[in-house]
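Excluded from the complex is one protein chain; the other protein chains are retained at their positions.
Then we have subunit A:
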Amino acid sequence: MSKELSLILTLLSPVIGGLIYGFERIVRARMQNRQGPPLLQPFYDFLKLMDKRSIMIHSFHAFMGIMYLVGTWFSLYVLLSGGDILIAIFFHVLSLAFLVVGGFSVRSPYSVVGAMRELIHMLAYEPIFVLTAAGLYLVTGTFQVSELLKTDTVPILSLPLVFIAFILSLPAVLKKSPFDIAEAHQEIIGGPEIEYSGKFYEAVYTAKWIEYIYAFFFVFLFAGSNYLLGAILVVLSFFIVNLIDNSTARVTFRQMVSFHWYILIPLVVINLMLLALWRA
(Lines give C-alpha, C1' and ligand atoms only; values in the text may rest on other atoms or scores of the structure.)
Protein backbone atom coordinates (compact mmCIF):
# COMPACT_ATOMS: atom_id res chain seq x y z
CA MET A 1 0.00 0.00 0.00
CA SER A 2 1.37 3.38 -0.93
CA LYS A 3 1.91 6.02 1.75
CA GLU A 4 -0.79 8.33 0.40
CA LEU A 5 -3.38 5.59 0.17
CA SER A 6 -2.71 4.42 3.72
CA LEU A 7 -2.92 7.98 5.00
CA ILE A 8 -6.21 8.56 3.17
CA LEU A 9 -7.62 5.27 4.41
CA THR A 10 -6.60 6.10 7.96
CA LEU A 11 -8.17 9.53 7.75
CA LEU A 12 -11.36 8.04 6.31
CA SER A 13 -11.43 5.22 8.83
CA PRO A 14 -14.07 6.84 11.08
CA VAL A 15 -16.41 7.11 8.07
CA ILE A 16 -15.74 3.54 6.97
CA GLY A 17 -16.02 2.30 10.54
CA GLY A 18 -19.29 4.21 10.95
CA LEU A 19 -20.69 2.60 7.83
CA ILE A 20 -19.64 -0.84 9.04
CA TYR A 21 -21.26 -0.11 12.36
CA GLY A 22 -24.47 1.01 10.65
CA PHE A 23 -24.45 -2.06 8.44
CA GLU A 24 -23.88 -4.22 11.47
CA ARG A 25 -26.94 -2.82 13.17
CA ILE A 26 -29.02 -3.71 10.11
CA VAL A 27 -27.55 -7.22 9.98
CA ARG A 28 -28.23 -7.77 13.64
CA ALA A 29 -31.76 -6.48 13.29
CA ARG A 30 -32.44 -8.80 10.36
CA MET A 31 -31.11 -11.72 12.37
CA GLN A 32 -33.64 -10.82 15.04
CA ASN A 33 -36.32 -10.43 12.39
CA ARG A 34 -36.57 -6.66 12.79
CA GLN A 35 -36.29 -3.83 10.33
CA GLY A 36 -33.39 -2.06 12.05
CA PRO A 37 -32.19 1.54 11.75
CA PRO A 38 -31.04 3.07 8.47
CA LEU A 39 -27.45 2.57 7.35
CA LEU A 40 -26.49 6.11 8.26
CA GLN A 41 -27.92 5.90 11.76
CA PRO A 42 -24.47 6.06 13.47
CA PHE A 43 -23.84 9.37 11.71
CA TYR A 44 -27.23 10.70 12.78
CA ASP A 45 -26.26 9.73 16.31
CA PHE A 46 -22.97 11.49 15.75
CA LEU A 47 -24.71 14.71 14.75
CA LYS A 48 -27.09 14.47 17.65
CA LEU A 49 -24.28 14.00 20.12
CA MET A 50 -22.40 16.97 18.68
CA ASP A 51 -25.42 19.10 19.30
CA LYS A 52 -25.87 18.08 22.93
CA ARG A 53 -25.00 20.28 25.86
CA SER A 54 -21.50 19.20 26.80
CA ILE A 55 -21.19 18.08 30.37
CA MET A 56 -18.29 16.33 32.05
CA ILE A 57 -16.94 15.23 35.39
CA HIS A 58 -13.54 16.86 35.01
CA SER A 59 -11.25 17.74 32.12
CA PHE A 60 -8.75 14.96 32.76
CA HIS A 61 -11.45 12.37 32.29
CA ALA A 62 -12.75 14.01 29.13
CA PHE A 63 -9.23 14.43 27.78
CA MET A 64 -8.49 10.72 28.24
CA GLY A 65 -11.57 9.90 26.15
CA ILE A 66 -10.18 12.01 23.33
CA MET A 67 -6.77 10.42 23.71
CA TYR A 68 -8.39 7.01 23.36
CA LEU A 69 -9.57 8.11 19.93
CA VAL A 70 -6.14 9.48 19.00
CA GLY A 71 -4.35 6.36 20.27
CA THR A 72 -6.63 3.97 18.40
CA TRP A 73 -6.27 6.04 15.26
CA PHE A 74 -2.50 5.96 15.66
CA SER A 75 -2.44 2.17 16.07
CA LEU A 76 -4.58 1.80 12.95
CA TYR A 77 -2.15 4.01 11.05
CA VAL A 78 0.75 1.82 12.19
CA LEU A 79 -1.11 -1.13 10.72
CA LEU A 80 -2.22 0.53 7.48
CA SER A 81 1.11 2.19 6.79
CA GLY A 82 2.68 -1.24 6.62
CA GLY A 83 4.30 -1.24 10.05
CA ASP A 84 5.07 -4.13 12.34
CA ILE A 85 2.04 -6.17 13.49
CA LEU A 86 3.37 -6.56 17.01
CA ILE A 87 3.95 -2.82 17.29
CA ALA A 88 0.38 -2.18 16.13
CA ILE A 89 -0.91 -4.61 18.74
CA PHE A 90 1.02 -2.87 21.48
CA PHE A 91 -0.07 0.56 20.28
CA HIS A 92 -3.60 -0.67 20.67
CA VAL A 93 -2.74 -1.55 24.27
CA LEU A 94 -1.52 2.01 24.65
CA SER A 95 -4.82 3.41 23.45
CA LEU A 96 -6.74 1.11 25.77
CA ALA A 97 -4.54 2.38 28.57
CA PHE A 98 -5.95 5.86 28.02
CA LEU A 99 -9.51 4.59 28.16
CA VAL A 100 -8.75 2.63 31.31
CA VAL A 101 -7.01 5.51 33.10
CA GLY A 102 -9.91 7.73 32.09
CA GLY A 103 -12.36 5.19 33.47
CA PHE A 104 -10.42 4.98 36.70
CA SER A 105 -10.04 8.72 37.12
CA VAL A 106 -13.65 9.35 38.13
CA ARG A 107 -15.17 8.28 41.38
CA SER A 108 -17.97 6.30 39.80
CA PRO A 109 -18.28 2.63 40.69
CA TYR A 110 -19.60 1.69 37.24
CA SER A 111 -16.78 3.40 35.46
CA VAL A 112 -14.11 1.89 37.71
CA VAL A 113 -15.51 -1.62 37.44
CA GLY A 114 -15.80 -1.19 33.70
CA ALA A 115 -12.20 -0.02 33.39
CA MET A 116 -10.99 -3.00 35.38
CA ARG A 117 -12.99 -5.34 33.19
CA GLU A 118 -11.53 -3.64 30.14
CA LEU A 119 -8.11 -4.71 31.41
CA ILE A 120 -9.35 -8.25 31.91
CA HIS A 121 -10.57 -8.24 28.32
CA MET A 122 -7.04 -7.36 27.31
CA LEU A 123 -5.73 -10.19 29.44
CA ALA A 124 -7.92 -12.57 27.49
CA TYR A 125 -7.39 -11.64 23.87
CA GLU A 126 -3.92 -10.08 23.82
CA PRO A 127 -1.96 -13.40 23.85
CA ILE A 128 -4.02 -14.64 20.93
CA PHE A 129 -3.21 -11.54 18.90
CA VAL A 130 0.51 -11.92 19.59
CA LEU A 131 0.47 -15.65 18.86
CA THR A 132 -1.40 -14.93 15.65
CA ALA A 133 1.35 -12.51 14.70
CA ALA A 134 3.91 -15.22 15.47
CA GLY A 135 1.95 -17.67 13.31
CA LEU A 136 1.81 -15.22 10.42
CA TYR A 137 5.55 -14.76 10.80
CA LEU A 138 6.09 -18.51 10.74
CA VAL A 139 4.24 -18.79 7.44
CA THR A 140 5.36 -15.64 5.67
CA GLY A 141 8.70 -14.84 7.29
CA THR A 142 7.87 -11.26 8.12
CA PHE A 143 6.13 -9.13 10.73
CA GLN A 144 5.77 -6.15 8.40
CA VAL A 145 2.25 -5.62 7.14
CA SER A 146 3.57 -4.17 3.87
CA GLU A 147 5.53 -7.38 3.22
CA LEU A 148 2.64 -9.55 4.37
CA LEU A 149 0.32 -8.03 1.80
CA LYS A 150 2.81 -8.93 -0.93
CA THR A 151 3.55 -12.50 0.09
CA ASP A 152 2.75 -15.34 -2.31
CA THR A 153 1.60 -17.80 0.32
CA VAL A 154 -1.92 -17.69 1.67
CA PRO A 155 -1.48 -17.84 5.44
CA ILE A 156 -4.97 -19.15 6.22
CA LEU A 157 -4.22 -22.43 4.43
CA SER A 158 -1.47 -23.17 6.93
CA LEU A 159 -3.14 -21.54 9.90
CA PRO A 160 -6.75 -22.76 9.96
CA LEU A 161 -6.87 -23.30 13.71
CA VAL A 162 -5.22 -19.94 14.36
CA PHE A 163 -7.86 -18.35 12.16
CA ILE A 164 -10.68 -20.04 14.06
CA ALA A 165 -9.18 -18.98 17.39
CA PHE A 166 -8.74 -15.45 16.13
CA ILE A 167 -12.35 -15.19 14.94
CA LEU A 168 -13.55 -16.52 18.27
CA SER A 169 -11.49 -13.91 20.10
CA LEU A 170 -13.03 -11.07 18.09
CA PRO A 171 -16.15 -10.81 20.29
CA ALA A 172 -13.88 -9.95 23.22
CA VAL A 173 -12.01 -7.32 21.22
CA LEU A 174 -15.19 -5.70 19.91
CA LYS A 175 -17.00 -6.08 23.25
CA LYS A 176 -19.72 -8.27 21.84
CA SER A 177 -21.81 -10.92 23.48
CA PRO A 178 -20.93 -13.36 25.08
CA PHE A 179 -17.83 -11.35 26.00
CA ASP A 180 -19.28 -7.89 26.41
CA ILE A 181 -18.51 -7.85 30.09
CA ALA A 182 -16.65 -4.53 30.04
CA GLU A 183 -19.65 -2.47 29.05
CA ALA A 184 -22.42 -4.77 30.20
CA HIS A 185 -25.36 -2.39 30.14
CA GLN A 186 -27.55 -4.41 32.45
CA GLU A 187 -24.88 -4.67 35.16
CA ILE A 188 -22.56 -1.71 34.98
CA ILE A 189 -24.45 0.58 32.67
CA GLY A 190 -21.78 0.99 30.02
CA GLY A 191 -18.59 0.57 31.98
CA PRO A 192 -15.76 2.94 31.19
CA GLU A 193 -17.93 5.00 28.82
CA ILE A 194 -20.66 5.69 31.33
CA GLU A 195 -19.37 9.07 32.48
CA TYR A 196 -18.77 10.43 28.99
CA SER A 197 -21.41 12.48 27.28
CA GLY A 198 -21.87 14.83 24.37
CA LYS A 199 -18.73 15.59 22.39
CA PHE A 200 -16.55 13.56 24.68
CA TYR A 201 -18.67 10.47 24.29
CA GLU A 202 -18.44 11.14 20.59
CA ALA A 203 -14.68 10.58 20.75
CA VAL A 204 -15.06 7.25 22.54
CA TYR A 205 -17.83 6.26 20.13
CA THR A 206 -15.70 7.03 17.07
CA ALA A 207 -12.73 5.18 18.55
CA LYS A 208 -14.92 2.09 18.69
CA TRP A 209 -15.61 2.37 14.97
CA ILE A 210 -11.90 2.59 14.29
CA GLU A 211 -11.38 -0.45 16.47
CA TYR A 212 -13.67 -2.35 14.09
CA ILE A 213 -11.37 -1.65 11.19
CA TYR A 214 -8.35 -2.46 13.31
CA ALA A 215 -9.75 -5.88 14.28
CA PHE A 216 -11.02 -6.84 10.84
CA PHE A 217 -7.80 -5.76 9.17
CA PHE A 218 -6.12 -8.63 11.00
CA VAL A 219 -8.63 -11.00 9.42
CA PHE A 220 -7.74 -9.50 6.06
CA LEU A 221 -4.06 -10.30 6.68
CA PHE A 222 -4.83 -14.01 6.81
CA ALA A 223 -5.25 -13.99 3.03
CA GLY A 224 -1.83 -12.55 2.25
CA SER A 225 -1.70 -10.98 -1.21
CA ASN A 226 -5.02 -12.50 -2.27
CA TYR A 227 -7.19 -9.45 -1.61
CA LEU A 228 -10.38 -11.05 -2.87
CA LEU A 229 -10.05 -13.93 -0.47
CA GLY A 230 -9.24 -11.38 2.22
CA ALA A 231 -12.48 -9.52 1.55
CA ILE A 232 -14.42 -12.79 1.69
CA LEU A 233 -12.81 -13.70 4.98
CA VAL A 234 -13.64 -10.29 6.44
CA VAL A 235 -17.28 -10.54 5.41
CA LEU A 236 -17.50 -14.13 6.65
CA SER A 237 -15.97 -13.30 10.02
CA PHE A 238 -18.21 -10.26 10.28
CA PHE A 239 -21.29 -12.45 9.94
CA ILE A 240 -19.96 -15.09 12.33
CA VAL A 241 -19.19 -12.48 14.99
CA ASN A 242 -22.68 -11.03 14.68
CA LEU A 243 -24.27 -14.45 14.71
CA ILE A 244 -22.44 -15.27 17.93
CA ASP A 245 -23.38 -11.89 19.32
CA ASN A 246 -27.04 -12.49 18.63
CA SER A 247 -27.26 -16.03 19.84
CA THR A 248 -25.39 -15.93 23.13
CA ALA A 249 -25.79 -14.43 26.56
CA ARG A 250 -23.11 -12.71 28.59
CA VAL A 251 -20.71 -14.86 30.61
CA THR A 252 -18.62 -13.91 33.62
CA PHE A 253 -15.10 -12.60 33.30
CA ARG A 254 -13.66 -15.83 34.68
CA GLN A 255 -15.40 -17.81 31.96
CA MET A 256 -14.12 -15.37 29.39
CA VAL A 257 -10.51 -15.61 30.51
CA SER A 258 -10.62 -19.39 30.85
CA PHE A 259 -12.23 -19.76 27.41
CA HIS A 260 -9.43 -17.74 25.86
CA TRP A 261 -6.60 -19.26 27.84
CA TYR A 262 -7.66 -22.87 27.98
CA ILE A 263 -9.34 -23.29 24.60
CA LEU A 264 -8.22 -20.68 22.13
CA ILE A 265 -4.53 -20.44 23.09
CA PRO A 266 -4.05 -24.23 22.99
CA LEU A 267 -5.78 -24.21 19.60
CA VAL A 268 -3.24 -21.70 18.30
CA VAL A 269 -0.36 -23.59 19.87
CA ILE A 270 -1.46 -26.90 18.35
CA ASN A 271 -1.54 -25.27 14.94
CA LEU A 272 1.93 -23.80 15.39
CA MET A 273 3.33 -27.12 16.63
CA LEU A 274 1.83 -29.04 13.72
CA LEU A 275 3.18 -26.46 11.33
CA ALA A 276 6.66 -26.77 12.82
CA LEU A 277 6.37 -30.56 12.60
CA TRP A 278 5.29 -30.32 8.98
CA ARG A 279 8.25 -28.11 8.11
CA ALA A 280 10.81 -30.28 9.88
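Definition applied: a residue touches a chain if its C-beta (ideal position, glycine included) is under 8 Å from a C-beta of that chain, and two chains touch if they have at least 3 such contacts; residues count from 1.
Here is the rule we use: contacts and distances are computed from a predicted model.
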| item | value |
| --- | --- |
| Protein name, per the UniProt record, of whichever chain is missing from view ("NADH dehydrogenase (Quinone)", "DNA-binding protein", "Electron transfer flavoprotein subunit beta" or "Protein translocase subunit SecD") | "NADH dehydrogenase (Quinone)" |
| Residue of A:Ile20, A:Leu49 or A:Met122 in touch with the missing chain, whole complex considered | A:Met122 |
| Residue of A:Leu49, A:Leu80 or A:Val100 in touch with the missing chain, whole complex considered | A:Val100 |
| Hidden partner chain, touching residue among A:Ile194, A:Ala207 or A:Met256 | A:Ile194 |
| Residues belonging to subunit A that touch the chain removed from view | 53-60, 62-64, 67, 70-71, 74, 78, 83-84, 86-87, 90-91, 93-94, 97-98, 100-101, 103-112, 115-116, 119-120, 122-123, 126-127, 130-131, 133-134, 137-138, 141-144, 189, 194-195, 198-200, 254, 261, 265, 269, 272-273, 275-277, 279-280 |
